[in-house]
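Have a look at this one before I ask anything.
Removed from the display is one protein chain of the complex; every other protein chain stays in position.
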Amino acid sequence: MPVHFGYTISKPRAIDIDHNNLRKSDEILREMPELQTCIGCGACTAVCTAGNLTQFNFRKVHTLVRRGEYQGAYEEMNKCMLCGKCRLVCPRGINTRGVVMLIKRKLGDF
Amino acid sequence: MSFYAPFCLPFIIGAVVMFATILWKWGSWLYRLPHADKMRILRGLPTTRTLSAAWEVVRESLLHRRIFRVNPLLGYMHMSLAFGWFLLIAVGWIETVAYLGFRFVPLQGHVFFKYFATGLEHKPVFDFLMDLLLLFVLSGVALAWGKRLYSRAMGMRRTTKHVLGDRIALSALWFIFPARLVAESLTCALYGGGGFLTGSIGAWMAGHIDAGVLIYLESAAWWIYSSCLGLFFVALPFSRYMHIFTEIPLIFLRHYGLRSSEKESAYDHFQIEACSRCGICIDPCQLQSVLQINDVQSVYFLRDRRYHSLRLQTADNCLMCGRCAERCPVGIDLNTLRLNSRDTMRNVPDEKRYDYLQGVDRSSGTGKVGYFAGCMTLLTPRILLAMERIFKASGEEVWWADKEGGVCCGRPLMLSGETDSALKMIQYNTELFRKHGITTLVTSCPICLRVFREEYRLDGIEVLHHSEYLLRLMRSGRLNVTHGAERFTYHDPCELGRGSGIYDEPRAVIEAIGELLEPAETREHALCCGSSVANTAISDGQQLQLARSVAAELDATGASTIVTACPLCKKAIARGTQTEVRDLAEIVAEHLQ
Amino acid sequence: MTAMKRRSWSDYQKQIADDKYYYARSCIRQNFFPGSEKAFLDILHNDLGRDVLDDPLHSSCTGIGYHSDIVPLETIMTVVARQFALMTEAGYENFISSCITSFGVYTEVLATWNEFPETEERTREYLYKATGREFRKPTSLAHTSDIMFHFRDEIARKAKYRLVNAQTGEPLRVVEHIGCHYAKIFPKSGIGGSEFPYVLAGMIESWGGECVDYPERRHCCGFGFRNYLVQANRGYSIANSHKKLESMAPYKPDFIVANCPGCTMFLDKWQYAIAEMEGTTYGENGHGIPVLTYEEMAGLVLGYDPWELGMQMHQVDVEPLLDKMGISYDPAAKYLGRNGKYIDKPASAVVNCCPTDTVYDIRQ
Partner (left out) sequence: MKRVIIIGGGVAGMQTALRLAEEGVEPLIVEKEAELGGKLRGWHRLFPSFTPASEVLGELRSRVARRGIEVMTSTEVKAVEAGAVTLVDGRRIEGDAVTICSGFDLFDARIKEEYGYGIYDNVFTSVDIERMLNEGRVARADGSRPRRIAFLHCVGSRDEKVCQRHCSRVCCVTGVKQAMEMKELFPEADVFNFYMDIRMFGPGYEEMYREAQQRYNIHFVRGRISEAAPTIDGRVQIKAEDTLTGRPLRMSVDMLVLLVGMRAGETNPAYEAAGLGRLESGFMAPRDSFLGNVRSRTEGIFYAGTVTAPKNIGETINEGCAAADAVLEYLKKS
């Protein structure tokens, strides 16, 4: 029986690439290689309707997904209304709506 | 007189398989129709709709009027095969009656009448008629062969790439009528008779071929003819030739008011199997003509869906511009079928989704007229400013629904297939409009307009595109514009033109300001800007390629300004040209008196 | 490759006095490892013949309060000044501190006075007003592990045991852990710099052991003052030790040695807590990895009795290590006090672990 001392061992916050399973991330990048060209400018998040109403941050979520951090990504992406403004402002020409749908399709079971 | 010979067997088997399969298919589709659709059929049956449907069947299934519009030669080819064959059957039946009176003759008796009627006295009128009809059909077959070699002659740059089953059925079809010609000619050679075609060839054969050989050849020819028919009939329900029979009930059901919707239904089968894979939809597709994407067009989409091999990639890769549906000779509702495929593949209802929308209201102003800019207009603030000036000039009190940012109209979600989630936005915006008590809703975004008109329940609120609204203001004298010598060209946004049927209003507005020059492809045939929110498969570079090709056509008019009436089209086309691209509202605001 | 280590180590050398030390004790070590400070004094007096003044007048440096944001800078400077005044009055000028945090505090205060002389003036004024004392700054400041490092070769010459597996002759694999306040604040103040301090590694190498270079070698033990002192934050504290233990475990170290009071305690006691909370145990047969102070390590090498060194106060039993080194000890005497009475024992770190038959327990 585990003993409770009034606290628990904090889980590490670090993204552990060795530990993360990058298979889904690889699949996503294979289908949408342009996602790698994101330079993190944040224009997508700045223009985002959902991002202005919630904590939703498209840039951050897809970056985490690329690092193999899938937990909660589906739910986050579900906040997107697919209006497509982000695609219009992306300086790298990333098919952002496609990314949202791809990530949701790949990570539906996370 | 017995109407049986061993060679009839392939034909009989084929016919039985074909009719059984068709009846089973139709039966199960009709049985699985939603109750409301069944009621529509029952209510429609005893009305004049049945008659008008029958007339359309004659026009389209037999005469192929719509294909004639695409290209007369192509129309003739289809007509000669369909109408010609139909007449062969019909006149053949009359011929049997003429020879034998009204008595039961089995099917093969009608079809192979020449073989069985050798002992009867000849009726040259029928010999002539039947030969004429056979020639009519054969001319179609010859054209079909020719089309394989050179499709451009029939106005088609590209033709469908067929699957193996279709090729087998097609080959069988090609050989049916030549085989019939040979078989009937050989019978004539042995037993005399026949018209100008079969009779002449028969006489020639009798003169050149030994009688013993002729008997042998005759038997073989009838076997081949029957086998071709049998093979074609067996293949028919499983190949594209199912359209021959499916188009007929489709026309009736359509006349009774049945439609496809964003959810798949049994009615969709009638639409899907009515596709003849003629490939007319391929040429208008800009993904094909500009981007050389060759496997996603409606013909392939319907084929894959019919054979349950549809991939999301195919379903997604469509601009939904509607250019193919505009040309489809069968009138299949291609966009809706694609939408409900996306719905099936992607829609995941989630009650909690978009809960964060509760209580959001960033609207401002008061007025009975509400203006919904839409997401895209917020990225084209010139349109917003122009609308502001127009409202001010006309003295309209406006309620700004989303000037400070609002919730998406839901159309992009619907287009991606997330139909149930889109309802959340629809519900949210509907409540917002109701809360502020507007009686007119104006939007400058055709994407929003379409969903407002088709999916929102806004009884008591008139929904207008700003082109309609502007024209109304101008006609009522509340807005006066100066007319000058400036030359404009107009790009029809897909959602506004083919989508909502609004072609004339923006043109009227432009003509009040300056000269309007039409591009090569315009109105129903207008090109898509390429940035359609319906397509999530093509890349940014491909969007740009499309934009450039559209802009080139618009630039070719020599106009100094390209006008459009959609913020997304405006942004897209502007990427492809140096010419100024402006929204209708901008030029109106600029020319205010 | 080790050549490079030497190079960086040679870049960070500091002057260490040879004799005549003024000794400042640690607040908490006397509770956790009461034998260690005594062992240090004994080794210096008896084995090395050095002069160390263990002054009963000196106080806490208040570092714990300082690092918990309770004691202000002016106060701690004045307290430090008082320690220096006592040293001056006793006629010493080589200040050595037993605690890493104290050592960090003294270093920091001296550096502050150096950078901002006005703060030194003010401190002198405060000290004089409060106690009437005056002070001279020490000519050398060292941590007691520096002193042990300084005499490592002398100790090696007198060694009775070596850090070697007596049965196989293989060097023992030792994890060395340096307290953060030793050199991470002022790299120049540590022997060998802040990245790879040489202070403990030098002793281990001199006495026959082998250092384990594991990924989280430089990571903090997790004490972090506020993080441990507030119960709600303790999960963060233990997570750090947990991370280190996880990282070193594959190297199968024979023991851990640390030069900081907090680190030694936490690396030892958290092993028990982790076993209780998660059921994870480390070391051979899951019996834990013994954690030693460097004085205990030196004491064992010099042949001191493990119970005299206070090693029975460890959560993780040290007997496997003693057996490995071939040190003879009296198992029955482990929990007997100086008066021969049973002094009770800490809970065994060997919990949630299978082969209990090998657990060292004198009551069985």
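Note that the chains take the letters A, B and C in the order they are written out, and that residue 1 is the start of every chain.
One rule holds for everything that comes next: a contact is a pair of C-beta atoms (placed from the backbone, for glycine too) under 8 Å apart; a residue touches a chain by one contact, two chains touch by 3 or more.
Computed from a predicted model, the values in this text were never measured in an experiment.
A.B. asks: So there's a chain missing from this view; which of the remaining chains does it actually touch?
C.D. replies: Looking at the complete complex, the unshown chain comes into contact with A, C.
A.B. asks: In the whole complex, not just what's shown, which of A:50, A:64, A:83 or A:100 touches the removed chain?
C.D. replies: A:64
A.B. asks: Among C:214, C:236 or C:335, which residue is in touch with the absent chain?
C.D. replies: Going through C:214, C:236 or C:335 one by one, C:214 is the residue touching the chain not shown.
A.B. asks: Using the definition of touch stated at the top, determine which of C:34, C:250 or C:337 touches the missing chain.
C.D. replies: C:250
A.B. asks: What residues on chain A make contact with the chain left out of this view?
C.D. replies: 13-18, 22, 29, 33-34, 36-37, 39-40, 59-60, 63-64, 66-67, 69, 92
A.B. asks: What residue numbers in chain C mark contact with the hidden partner chain?
C.D. replies: Those residues of chain C that touch the unshown chain are 1, 4-5, 7-8, 193, 195-196, 213-218, 250-251.
The definition used in the following text is that only the chains that are shown with their structure count from here on.
A.B. asks: Taking each chain's centre as its mean C-alpha position, how far apart are chain A and chain B in Å?
C.D. replies: From the centre of chain A to the centre of chain B is 39 Å.
A.B. asks: On a C-alpha centroid basis, what's the spacing between chain B and chain C, in Å?
C.D. replies: Those two chain centres are 83 Å apart.
A.B. asks: Would you kindly tell me how far, in whole Å, the mean C-alpha position of chain C lies from that of chain A?
C.D. replies: Comparing mean C-alpha positions, chain C is 45 Å from chain A.
A.B. asks: Can you list the residues on chain B that touch chain A in the complex?
C.D. replies: Contact set of chain B toward chain A: 312, 316, 346, 348, 350, 353-354, 356-357, 360, 375-376, 378-379, 405-408, 410, 412-413, 416, 418, 425, 533, 536-541, 568, 571.
A.B. asks: Touching chain B in the complex: which residues of chain A?
C.D. replies: My answer: residues 34, 47, 49-50, 52-54, 78-79, 81-85, 87-90, 93-95, 97-98, 101, 105, 108.
A.B. asks: Using the touch definition from the top, list the residues of chain A that touch chain C in their complex.
C.D. replies: 2-12
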